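Encoded as structure tokens, the structure appears first; notes follow it.
Excluded from the complex is one protein chain; the other protein chains are retained at their positions.
Moving on, here comes chain A:
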Amino acid sequence: MEYLIRFAQAHESFRQAEIQALADLAGVKLEFIHYDKNSPFCTIRLPDEAAARAVITRSIIAKDIFELWGQGTNFDEVYADVRRRTEDRWAQYRDSSFRFTIDSFAGKRSSEKKREIIQSFSFLGFKGPIRMKNPDQDFWVFEDYGLDLNSPGTPRPEGQEPKIIYFGRWIANSSRDVVNKYDLKKRRYISTTSMDAELTLITANMAHAAPGKLFYDPFVGTGSFLVAMSHFGAETFGSDIDGRSFRGKEMMERGGTMGVLSNFQQYDMVGKFMDVFTSDLTNTPLRSAQFLDGIICDPPYGIREGLRVLGRREGLRNEEVIIDGVPAHYRPGYIAPKKPYGFEAMLNDILNFAVRSLVTNGRLAMWMPTANDEEVELAVPMHPNLEVVNVSVQPFYTWSRRLITYRRLPEGQVSDVSKGRQKLDAQGMYADELNEFRRKYFMKNPPDSSKSGRESSAS
């Protein structure tokens, strides 16, 4: 059967990826028939209506899915296609209550013209009552006028004809409305680095978060990924090298609830929150065993903060320190020393950790920066035991980041890593030497030192 998905016009490079991930999760075979990055409409092939529901119900980027009854470049083609595909089924819907809606993309119709179009489908012979609220059957006419790339914000003037028209029967809505539920503006505990609700939920879909599964975030921060994964039913835990990030001010200053936990309370899913603890990925206390269904992370890129890992720079003292007969590290308020850490070394550590810890077919969904400029392009990190399932890019004005989704291959299977990169740079000393991305970012976007400099010299 052919179905029509109506997408939101957002995060374009994640749209097909998310739908494919959900089809894989539901275990159904999906084929994209027509996809256009500038159009919200996409046609796909799925085995049946149940599969269509299963795929769309969790989607964040799609709005809804329809059984495709017909399509064409003009209405006569659509009528003929509808007749060809569904004539034998019209009787089935003859007495159902129903509704017709017209949705025009990048174009518009007068209400008079809309009525005319709806009337033109009377050949279907539906005799049931028309019901605008909760009809038994919900029919939609979609018109795509083609996005005007010179001014994408404005619809084409009235009187033009659509480039393609679809007619479909509504099957199911997506989960797009939960984006609003998890809006950061309404969340109790966030910070400047919390990732927005829409992208965290999409990431959870890419990684197949689901009831009964165990998911981990090694850079948990304020726990925005934990919330998204647990929304889809996964039991979640996380860790961070900086315990203040998940504790939050409320807990540290007033003995209140831990920040990450307060979010789980807000969304009434405390039972899905397993733990957070303070640790560092290079010296992780997690056992070397395949026990995780998924790992989601947005590692620090080192732009806002240089990367740090436990240890001291070479040449500095490295003995046990004893104060008043007590080892310093057992005294209250002890802060473990940290040294600069290479971005590349960190990515390798994450992949190695994922290989050790993921169950077979478990997924790693990792965000990392890339850039629009070819010169700044960083290769996708690879590992022979991980298959790169998908790479989606989110462009910003001066840089971009991407979400890379990996699958842990069964033992005995290996992926082709020849396109990847095998650079180890743990030997560097300072953030800029270690971090190619940070260096290039600041070369392109020099920190604005002119202002403060001029003012201080004038005074």
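Here is the rule we use: a contact is a pair of C-beta atoms (placed from the backbone, for glycine too) under 8 Å apart; a residue touches a chain by one contact, two chains touch by 3 or more; residues count from 1.
The rule we apply is simple: contacts and distances are computed from a predicted model.
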Omitted chain (choose from "phosphatidylinositol N-acetylglucosaminyltransferase", "Multifunctional methyltransferase subunit trm112", "CDC45-like protein" or "Nat1p") - UniProt protein name: "Multifunctional methyltransferase subunit trm112"
Residue among A:284, A:400 or A:415 touching the omitted chain: A:284
Touching residue (missing chain; options A:197, A:251 or A:404): A:251
Residues of chain A in contact with the chain not shown: 211-214, 235, 237, 239, 241, 243, 246-247, 251, 258, 270-271, 274-280, 283-291, 293, 310-312, 318-321, 326-331, 334, 336-337, 359
